[in-house]
Structures are given as structure tokens and as C-alpha cells.
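Missing here: one protein chain of the complex. Every other protein chain is in place.
Presenting subunit A:
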């Protein structure tokens, strides 16, 4: 079935020589005007609350400013803030830590969420609804509350995790107070908190795959592994790309556990971009440098999102 609609940008061109508009052309203009009318409120809001703050952030990143004084008192310094940020050992540590945190979070979360989703989608599993609710509950509980629980779990020497390790004769690595394990401990926290959310997304994706395809595969003699590799993964690709995108975006923006549990330490081992931006702006009063960091983060996020979405489309 081929139905063609006169969409904006696809309508017929006006006749050369400026003749009177045809009824089809007039209809297209009305359609466009109506579209502009309907879209304007949303576009204005996006401009006011997204585009303008972005532009403002970029503008501030070119100035020296403490936030205590009016915007008009800013001192223009060009790209000095960007140079300062790029030469700051703390900021480079924050960038490295963020990349490691994002990479580890994605590498652990997505395969684990995929396996759990497959398990929970299996019709023969009793109590799967309850398991889904329990998994999702970690996502809906506020991070502050979860942090209290995890700070006790990680308590060095006398916390429950260390007590269990002690039974096996393993001494505590220090978890959050050891620069070698602190970031990893935060990754575990993140995986535990976010896993349920991604499992729910993947289960929803699994329900979209027609059962007939599996039946046909079974008739052809394909086993569970073959079905997973040749049917589930390819047909779940869009959902997996979305989950990957969400994992990356959420992980890049990690702030609460760092702020509440480690304050970026020890030795900058848990200093991540969002915490560094907050500390630079609100603690050190270097709003220009913080804006340079924030704008760089925005560009980084846009690039990562673009690459992931582009990769997903190419494969589709």
C-alpha cells in the first residue's frame, strides 16, 4: 500500500513564473502554518529552558566569574578556562574516572540485565512478577536512602560484607576508603541500583518479538542458544542500543553517590565530571571553569549519543 501525504518539505514546488497558487499549494501552506502554530509553544519553551541555558553556559565558560556578582561583572578571558581545565590534574582524573565508571557500568549492567530479562521472560518461571517488582524497587527508592544502606554495607572492618569476607579469611580491601577499590565499589552500587530498570526495558523489548519466529526456528531444529543469538539479539537490537545509551548517559552524570559517600576521594579516585563541576562552581567559586567543564561534558554526551544512535541505525 502506498499512501502519499503532503508533508512539510515534501510538497510540490510553486509553479515557475508566479502563477496563482493551486488548491494543493494553498493546502500545504495552511498545513505548514498550522504546524508552526502548534509547535511554537514547545519550541519557545525548549529555547528558553534548553537552548538559552546552553548558550549562556558557553558564554560564561569564556569568562572569569565567581557567581557572587551580576553577569554584567564577568571578565572575558577567551579560552583560558578551557586551557586551565585541560591542564588540571584533578579534572583529567575526573575524566578518566568517568570513562572507567561508564565503561565498567555498561560492561556489567547490560549483559547481566539481558540474562535476567531472558530468565524473567521465561513463561515457566514462577514468581517472576515478584522478582521484577523487587528488581525495579532499587530504581525507585531515592539514592540518598540507598546510600545509607550501602555506606553500612561497605563499612570497613565491621560492615556485613567484610564480616562475610572475614568468615572466608579474606581481609577487607577498604572499599570506599581505598583508592584502588573506591571507584569499583561505586560501580557495584550503580549496577545494583539501575539493573532493575534496564531489565524492565529489555523484558518489554522481548515481548515485541513475535512468538511465531521462535516456533519456526524450533521446527528448523534451533536450540535455545541458537535462538537467542540468531533471533533474540538481532530483534532486540534497538532496545539494547537504547539501554546502552541510557546506561552511558546515566553513568556519565553520576553525582549523588560520589557526593554522599566519597566526596571524590581518596586521592581523586572517585572524582567524576559532575562532582568536579559542582565542586569547581559552588565550592571554589570558579563558575567560568565549571561552565567550560559543563559545556565540554555536553559536547561529549552529544558525541557519544550520536555515535551510539548512528551505529544502531547503520546496523538496522
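FYI, contacts are C-beta pairs under 8 Å (C-beta built on N, C-alpha and C of every residue); 3 or more make two chains touch, one makes a residue touch a chain; residues count from 1.
One rule holds for everything that comes next: contacts and distances are computed from a predicted model.
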Given the options "Anti-sigma factor", "Hydrogenase (NiFe) small subunit HydA", "Carbohydrate ABC transporter substrate-binding protein (CUT1 family)" or "Type I-A CRISPR-associated protein Cas4/Csa1", which would UniProt use as the protein name of the unshown chain?
"Carbohydrate ABC transporter substrate-binding protein (CUT1 family)"
Omitted-chain contact residue, chosen from A:96, A:143, A:177 or A:253:
A:177
Full-complex touch with the removed chain, picking from A:95, A:116, A:261 or A:297, is A:261
In the full complex, which of A:69, A:137, A:163 or A:230 touches the chain missing from this view?
A:69
Just the residue numbers, please: which parts of subunit A touch the chain that's not shown?
29, 32-33, 36, 40, 43-44, 47-48, 52-53, 56, 66-73, 84, 89-90, 151, 155-158, 172-174, 176-179, 259-268, 279, 281-286, 289
